[in-house]
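Note that this complex is displayed minus one protein chain, with the remaining chains in position.
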Amino acid sequence: MRSFEYITPASLDAALEVSTRNAPHVKLLAGGTDLLVELKHTANGPKVLVDLGRVPELKGIEETSAGLRIGAMVTHTEIMESRLIAQHAPAMIAAAVTIGAVQTRNMGTIGGNLVTCVPSLDSGPVLVALDALVTVAGAKGKRQMPITEFFVGPRKTALSPDEILVDILIPAVMLGRPASFRKFGLRKGQALALVNAAASVAVEDGRIADTRIALGAVSPTVIRALQAEAIVTGKNVGDTAALREAAEMAVTEARPIDDFRASAAYRRELIAVGTFRVLEEALAGATAG
Amino acid sequence: MHHIEVTINGVLRRAEVPPETTLLSALRDSWGLTGSKLGCDVGDCGACTVLVDGLSVNACLLLAVQADGREVVTIEGLSGFEYLHPLQAAFERLSSYQCGFCAPGMIISAKALLDENPAPTELEIREALAGNLCRCTGYTKVVDAITEVCRDHANAVGVEESA
Amino acid sequence: MKRPGRGIACMWYPIGFTVAANPSSAVVKVNEDGTATLLTGTVEVGQGSLTVLGQIAAQELGISADDVHVVSADTDTTPMDTGAIASRTTFVTGNAVRLAAAEAKSILFEVASEMLGVETEELEAADHKIRSKTFPDKQVALAEVAVRAQIVRGRPPLGSASFNPPTVAMDPETGQGKPFATYVYATQIAEVEVDDETGEVEVLRICAAHDSGTTINPALAEGQIEGGIAMGIGMALEEEILFDAEGGQVNPNLTNYLIPTSLDMPKIEVDIVQSYDPVGPFGAKGVGEPTLVPTMPAILNAIYDAVGVRIADLPATAEKILMAIKEKERAEVKQLGSA
Partner (left out) sequence: MSERITKEKQAEAQRLLEAAPATHLPAVSPRLLPEVPALTPEVNKQTPAVGQRVSRVDIRSHVTGATRYIDDLSFPGMLHCRILRSAHAHAKILSIDVGEARKMPGVVATLTGDEIPVNSFGSTYQDQPVLAADRVRYRGDGIVAIAAETEQQALEALAAVKVEYEPLPAVFDPLQAMEPDAPKIHRNSNVYTSKVIMRGDVEKGFEQSDRIFERRYTTQMIEHVPLEPFASIALWEPDGQLHLYSSNGRITLGRADLARTLGLPMNRIRLTATIIGGNFGGKNEIRTEPILALLAGKTGRPVKAVFTREEEFIASTTRHPLVMDYKTGVTSDGRLLARSVNLVLDGGAYASWSETTVGKASILAAGPYRIPNVRVEGHAVYTNKTVTGAMRGFGAPQVAFAYESQMDEIAHSLGMDPLEIRLLNGFEEGSASHTGQLLQAVALKDTLLMAAKRSGWMEGGR
């Protein structure tokens, strides 16, 4: 690894100040599980590395009137062990346990995962299915946006160079909403996603009143399968044919690619299977509750 | 250069390191603790697994400066001249390892598991070891030994409670 | 839907190099206290060779494994060995060790013969003693003999020996000949579950029965078999070095070249079948390489049993399996249509 200056700000303001001052030759260090790998393999590393590990504003999980707030520096392990998340958004745990291995989850953070913004990011689909909002802070203050707007493209987010991701909010209306997550990888342990799928449903009187379907690793960024959602919404809970139809529709909404891990054709098969299974599972959660 | 102070296996250690030094390099090169191994340098193999404030991490993906002021446990901290950690004793009884290169990281991962959960299921054991690759053993005798330790522990706790 | 299947595969595998000489040599020194030191030029690579070679020396001298210290892997201090290759260490180096220990033992027998008044042919070494085969009460501690050999008789009990497996050259036109001294045999049976909508395979159980001649150390033999099966599962289902159009590797790292993790390994049940090889040390053959040989076909045959497709191109990735299932379904539909 090439050398750099290492700075450990103790507050969000200090972190913003130091990163603004050193932009664009600055990198923010969260969990480091992706960044350190990148720094080891690049010939032109950053001049300044800002470790966010001691910034209190980026930590913690808490319930507020607006919903469930998850600090950007919360690790995947903390998500898995959080009672609040288990109670209000357990699908996030289903996604977190599939990330890397114990060591990765102990170090890696949800904010880091989102900012890296690879198409296969495992935290993304469930957050999209739960209408999550993200807060970013910059020199000009804070702004909040839907997570779908935060994802711009492969390894590209809506963050400007002098901004920091502060937290993620699951809106109060989505708390406790039945949701599910599936990941298809090439191996059970430490799997990278070929396809990720998440769904959430609201069921009223045996009818599906609201649906979210989110897919990862099938397009430049995590997407919502809006037309598939439209097929499901309004149908009866037991309407398996509608789920099959939605699954086929989701395939047409995605733009999977061929790469060395899998062909686009195989990914399309997985999108259909994954969409069907997450819908089935979310509905099972809705009716069981 | 950064001055860092890290409590390693209960002993406060100091070093002057450039910021890009990983914790793994500091352990091996600055402090002579070569038990933690470099197998891939990118967090895939787990041969460098150590505990930082009780959590298992890949020491190749943590900067030494990040460990400043924290407590680190490495494989060298588990045993002494006169004692072995029960996990080590069980691995020894079953000859759980072959080439041995994955053993230090694997043992730390196993310890991290049992510290949290003294009665894991087999799936939980396998899940806890999924970040530690081994090419020799198929993990079979590793999982068997951990299972034995848990059984012995349960027996010991049971004896104590009934006493 | 997850569909169960099971498959069987067996194999044969030779011990040692193909015809070419692949000798090993060894030196065994019996110390004055009845312990021994073994010098071998082989290298421990994880397979457990040092432990097994120590056991062979101990067996020949009638002492225990802990009584033998093994020195290895140094061209200056250890004798010639062809090395850790071709599943040859137990068979070839083991024979050299046994012969070297026998030579040291013959010195001890000469001395013990005088001490006990028993002919050397009548003596055996067992349980840390040298004793009469016919009248076991006539015995003397091995340590006592070792001291006497060195201090009174001036003949330190030391042995050195070499071994090369017997082979016969192969006819260049027909390949007829005896390329190897011996072979081992094995069978594995795999049980799998295949998800017929995704092609994903879960290996649930592997039963492995392996012949290695006399097993010197069952625990280490099991370890080799378990590890070989892991490598076989990787080869069957997921491992592959991929190249781009310019001949560069696409996945030269453990992120994208996937070997089985603890979560990918099934329950493994090992049986060691005993046989006796007339040439091997104490009847032993070897165990290292053959362990993974039947794993791939056992799994692939189980996949066929589960979903009725044959993948003839390794690795059998979920994608290949699913595409084969789809192909088969299309063919079946077509057949129905034409019928």
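Per-chain numbering from 1; labels A, B and C assigned in written order.
Criterion: a residue touches a chain if its C-beta (ideal position, glycine included) is under 8 Å from a C-beta of that chain, and two chains touch if they have at least 3 such contacts.
Keep in mind it's a predicted model, so treat the numbers as computed, not measured.
S.K.: Which of the visible chains would the unseen chain be in contact with across the whole complex?
M.R.: A, B, C
S.K.: Any idea which of C:76, C:121 or C:137 touches the chain not displayed?
M.R.: Only one of C:76, C:121 or C:137 touches the chain omitted from view, namely C:76.
S.K.: If you put the missing chain back, which residues of chain C would it touch?
M.R.: The list for chain C reads 4, 6-14, 17-18, 41, 43-46, 48, 50-51, 54-56, 58-59, 62-66, 70, 72-76, 80-86, 126-128, 168, 170, 173-180, 182-189, 191, 205, 207-211, 213-220, 228, 231-232, 234-235, 239-241, 243, 246-249, 252-254, 257, 259, 269, 271, 273, 275-278, 282-283, 285, 288-290, 292-294, 296-298, 300-301, 304, 310, 312-315.
S.K.: In terms of residues, what is the contact footprint of the unshown chain on chain A?
M.R.: 1-2, 43
S.K.: Under the stated touch rule, tell me which residues of chain B contact the chain that is not displayed.
M.R.: 9-11, 28, 34-42, 44-45, 47, 73-86, 88-89, 91-93, 95-104, 107, 111, 114-115, 118-119, 133-136, 149, 152-153, 156-157, 160
Rule of thumb we're sticking to: only the chains that are shown with their structure count from here on.
S.K.: Given which chains touch which, is the overall layout a line, a ring, a star, complete, or other?
M.R.: complete
S.K.: Just by CA atoms, which chain is the most central one?
M.R.: Taking the mean of all protein C-alpha atoms as reference, the closest chain is B.
S.K.: Roughly how far is chain A from chain C, going centre to centre by Cα mean, in whole Å?
M.R.: Chain centres of chain A and chain C, defined by C-alpha means, are spaced 48 Å apart.
S.K.: Measuring centre to centre with CA averages, how many angstrom lie between chain A and chain B?
M.R.: Those two chain centres are 30 Å apart.
S.K.: Going by the contact rule already set, what residues in chain A reach two or more other chains?
M.R.: Answer for chain A, listing residues that touch two or more other chains: 101, 188-190.
S.K.: Which residues does chain B have that touch at least 2 chains other than itself?
M.R.: Each of 42, 44, 126-127, 130-132 in chain B touches at least two other chains.
S.K.: Given the complex with chain C, which residues does chain A contribute to the contact?
M.R.: Chain A reaches chain C through residues 101, 184, 186-190, 192, 260-263, 265-266, 269-270, 273.
S.K.: Can you name the residues of chain B that touch chain C in the complex?
M.R.: Residue positions touching the partner: 40, 42, 44-45, 94-95, 98-100, 125-127, 129-143.
S.K.: With touch defined as at the start, can you tell me which chain C residues reach chain A in the complex?
M.R.: 197-200, 238, 242, 250-251, 255-256, 258, 260-264, 317-319, 322-323, 326
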